[in-house]
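The complex appears here without one of its protein chains, the remainder shown in place.
When the chains are written out, they are named A, B, C and D in that same order, and each has its own residue count from 1.
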Amino acid sequence: MILIGNMEEFLRRAAKWLIEKKPIRDVRDWGIHFSLWPVHLTTACCGVEFAAVSDPKYDAERFGVLPFVGPRQTNFILIEGTLTRKMARAARLVYEQMPEPKFVIAMGACAIDGGIFWNSYNIVRAHEILPVEVFIPGCPPRPEAVIQAVMKLQKKIKRGDYYYGVERED
Amino acid sequence: MGLLTNLVDHLKAIGTGLKYLIPRRLTLMYPEYVEKLPEGYRGYLRYDNEKCIHCSLCARICPANAIKMYRGGDKKLRPGINYTRCIFCGFCADICPTGALEYTTIQDIAYEKLEDQVYPPEKFAKGVPQPVYPEKPIFIIAKVDEERGLKYDRV
Amino acid sequence: MELKERIETIVGSTGEVRIDRGNIVVEVKEPKKIIEIAKKLKAEGFDHVKSVSGVDYSDQGYFEIVYHVSSYSTPELAKAILVLKVKVPSDNPRSPSLIEIWPSVEMMERETYEMYGIIFEGHPELKRLFLPEEFEGVYPLRKSFKIKEEGIMA
Amino acid sequence: MYDLINYLWETGLNLLFSPEIFEPLVFPGLIAAFSLLIVVIWLERKIAAIIQMRYGPYYISRHTEGALQLVADLLRFLFSEVIIPKSVDKIAYVLAPIILFAFTFLPIVVIPVSKDFAAIDHEYSLLIALALMTLYSSFLLIVSWASNNKFSFIGGLREGFLSLSYEIPLIISALSAAVLFDSFNLIEIVEKQAAMGWGIFYNPLAAIVFLVVIIYSTSRYPYEIAEAESEIVIGPFTEYTGILFGLGMGISYIKLYSMSLLYAVLFLGGWEPVVWPLNLHPVLPGIILFIKAFIIVAFSVFLRAVYPRYRIDQALRIAWWKLFTLAFLSLLFSYGIKIIEVMG
Partner (left out) sequence: MSEEGYMLLQIGPQHPGSGHMRMLVKLDGDVIVDFIPDVGYVHRTVEKIAETKLYIQNIPLLEKPILNDSGNANLAYIIAVEKLLDVEPPPRAQYLRTIMAELSRIASHLYGIGILSILIGSSTGFMWAFGDREIFIHLMQMMSGARITYSYMVPGGVRRDLPDQFREEFRKAARYMRRRYKDYEKIIIKNPVTRARLEGVGVLSREKAIEWGTVGPNLRASGVAYDVRKVEPYAAYEDIDFEIAVREEGDCYARLLVRFQEIMESLKIIEQALEKIPNGKILAEKYEKMIQPRAKKLVEGTGRIKFPAIYVNLKPPKGEVFSRVESGKGEITVYLVSNGSPKPYRLRFVTPSFRNLLTFKNLIPGHRLADFPAIYGSLDYFPPGADR
């Protein structure tokens, strides 16, 4: 069992070393930036508009954004609107369950600063509990704005400007 | 008998699927084609420093308290907006008696930083934030179409 | 109005009946009597409750519980909204639950309990509905629970 | 020196083109299966997208309508962290999907590419293929058990139930083809079809049952029950991350592929007709076989856009009442044809 444990550690390190090498890194970033799968976590009413993002008119699948079922298989949380205290716990849990590398976009005024619910006693701001990469203002934002955010995130990933396997500062 | 209608319904469903294999797409290819929203769409706000009469009605009606009045160097109140809260209801522009606040049709912007979304009066007056497109977009107008649902005509 | 008279006979001396903006308002004098009245109203054809609301008048020393009752099965009663009001003291808010008579109040009474701390006696599942655990014993819709407010100045 | 290279090259080529190597490795084995996997999942998404009036994968490679989408997804799975939850049986958790993947490949090896080209040319090759196909569900059970997750568990249970019910019509309908062509040897079956005509025309009942069983057993709509998304997340693979999940996603397509190959052999005349350029090398008729199998695969994935999914009890009822009865009837039908042949 000890042997296996060491083996695992060794493999992990070897893999990490390998994927940070230049050409592999580029291939990796290219793959990831066209394969952002958001997890099915509808936190509030912006989910209505998020559904519209993947509907025939806007069709996020063009960008490789395919809403998928579980946290284990996905790499992208789109906070769809207000995070209530109960939901914030769930969102944090889902985030922790996801494999690295993972990304967060806060959609809607509510997710950023509470929006019209800013003085509610039951809400949490998304950036306080998760490392948000892109913010989308609006209540709810238009699907175009969500696509803009996804493109922004894609650009960021393509640059290699994200954490992977490194302990986050926050 | 029930079995037969069942079979017919199965075939009809598959047939409809096959019929739709001829592409009749509803998709708006967003970053290349951008929908020009109808006049009066309530998007990001334009603030005209000259027209403002410092009445602060906009801040008073703002349902999300996104608009705040800032006291400038000339001791006059001017509005600044915080897009992290703004819900784009357009009440501020509708109550503005002089048209200093107006809505534009811009609505597709994402920010990477939290601070960028706060617009104090000076920044607010400078202009409306502009979306970034990977290439020069073609603007279209969406129209209802009897055959395809929506069609997109070039402006 | 005929309906008003019918309800007046039902309520009798246990409450006051008046008409307010087209709705018939029944103010029940004592919380205990509400079950009796509700039973009679149910027999009359009022078969469901549209909303249960608490209103905090604690500056005057009481909470008001407001039931909006109407009917699905009787078309002429469906047009009417019957407002059933009962006052409970704010230091010991207790009122009998109407769940036996109108099962449709279940969730709404639970919510009123959660938000105002009004105890509905006889409710089988009187516990938190919407709020997380840390709100145990805190009743956010009471006027004494203050939330942030901002002025118009930055 | 030159001779040596030439010799090595020749033997190497011979070795590669010997059925024992070529079949499992190139066609219909690994390479063909992998490329089909990538194409088919893309095709599934694309077909669904077209029927749903949208584009589907596009921007990744605009000129090929986003055909590289699956490459990107695979890359992501490859480079994503593999999380092994604390609560699982580690060895089973890691090995089960890999073994499952390997075993899903096995039936492909039995399938002959052409008359003179088969890795295993056995008298009972049909039975071997069927037997290997039925291994699938038992390994899927291990996958679901190893995850220690309730949704996986329910998914595994569902797969168990379903496999019990689809295997019987599968075997009976395959048997009726065997009876029809009087052989268990896949090569002989195709040869007979070349002489008599395709199996689908002789015994359409068996062909229909077999087709439904393909859809049923590979978890395509409307029988996508073991992975029913809105009920049990993705069933057995709920806990899997990274490349292990990538394998899991591919497994049912590989199975679909192998069953479609078998279907093409049993009912669609296999690699026949062998016309001019194809008779130059024994491998080439495989192209026809592949095209036939691909049509079946494409039809199966097309159904995603047409159907919702059945409930498990309804699926079981269909399997035991309708499919079983029909399969049985098709067997009788085959015997009937045989008797007529003998009499006449």
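In this section, contacts are C-beta pairs under 8 Å (C-beta built on N, C-alpha and C of every residue); 3 or more make two chains touch, one makes a residue touch a chain.
Since this is a predicted model, take the numbers as computed values, not measurements.
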item	value
Contact set of the excluded chain (shown chains only)	A, B, C, D
For subunit A, residues in touch with the removed chain	39-45, 47-49, 51-52, 55-57, 69-71, 82, 84, 86-87, 90, 93-94, 110, 116-117, 119-123, 139-140, 142
Missing-chain contacts mapped onto subunit D	48, 51-54, 150-151, 154, 221-222, 224-225, 228-233, 304-314
Subunit B residues that touch the omitted chain in the full complex	6, 9-10, 12-13, 15-17, 19-20, 26, 37-42, 57, 60-64, 87-91, 94-99, 103, 142-147, 149-150
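In this section, only the chains that are shown with their structure count from here on.
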item	value
For subunit A paired with subunit B, centre-to-centre distance based on mean C-alpha positions, whole Å	23
Distance between the centres, which are taken as Cα means, of subunit D and subunit C, whole angstrom	63
Contacts with 2+ other chains: residues of subunit A	56-57, 59, 62, 118-119
Multi-partner residues of subunit B (at least 2 other chains)	25-27, 29, 65
Touching residues on subunit A, where the partner in the complex is subunit B	56-59, 62, 105, 109, 112-116, 118-119, 127, 133-139, 141-149, 151-152, 156
Residue numbers on subunit B that touch subunit C, as the complex places them	56, 59-60, 65, 67-71, 80, 120
Contact set on subunit A toward subunit D in their complex	4, 19, 27-28, 30-32, 34-35, 37, 55-57, 59, 61-64, 66, 69-70, 72-73, 75, 97, 99-101, 165
